[in-house]
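A single protein chain has been omitted from the complex, and every remaining protein chain is retained in its original position.
Presenting chain A:
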């Protein structure tokens, strides 16, 4: 199973990568939306996890782009958010994300959420 993680924070990328690789996933990290789009030319993810606030291209825009491209049209996308309010979540869903994951998260929570869309 391939997972792409998009986050501008190296720490978050490392944490995610660490948890996911230990769980047996194949992980491709990207620094922001543009980097992700570039890497997607080679990498074929089964799921994409993206942060919302990133330089160059933010999460919402990335999701919209991904949904319009044939390769990633139906790939589950989870966005990471620190905000618990439903406004952000709705924005994410409107742009086409499958679901969200609240920061900070535990490893169990992360894996459970991934399993929710990748049974």
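The rule is short, and it goes like this: a residue touches a chain if its C-beta (ideal position, glycine included) is under 8 Å from a C-beta of that chain, and two chains touch if they have at least 3 such contacts; residues count from 1.
Quick note on the criterion: contacts and distances are computed from a predicted model.
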> One chain isn't displayed here; going by UniProt, is it "non-specific serine/threonine protein kinase", "Chemotaxis protein CheA", "ABC transporter permease" or "Protein CcmA, bactofilin family"?
Replying inline: "Chemotaxis protein CheA"
> For the full complex, which residue in A:28, A:62, A:97 or A:110 touches the chain that was left out?
Replying inline: A:97
> Can you name the residues of chain A that touch the chain not displayed here?
Replying inline: 67, 73-77, 86, 89-90, 93, 96-100, 115-119
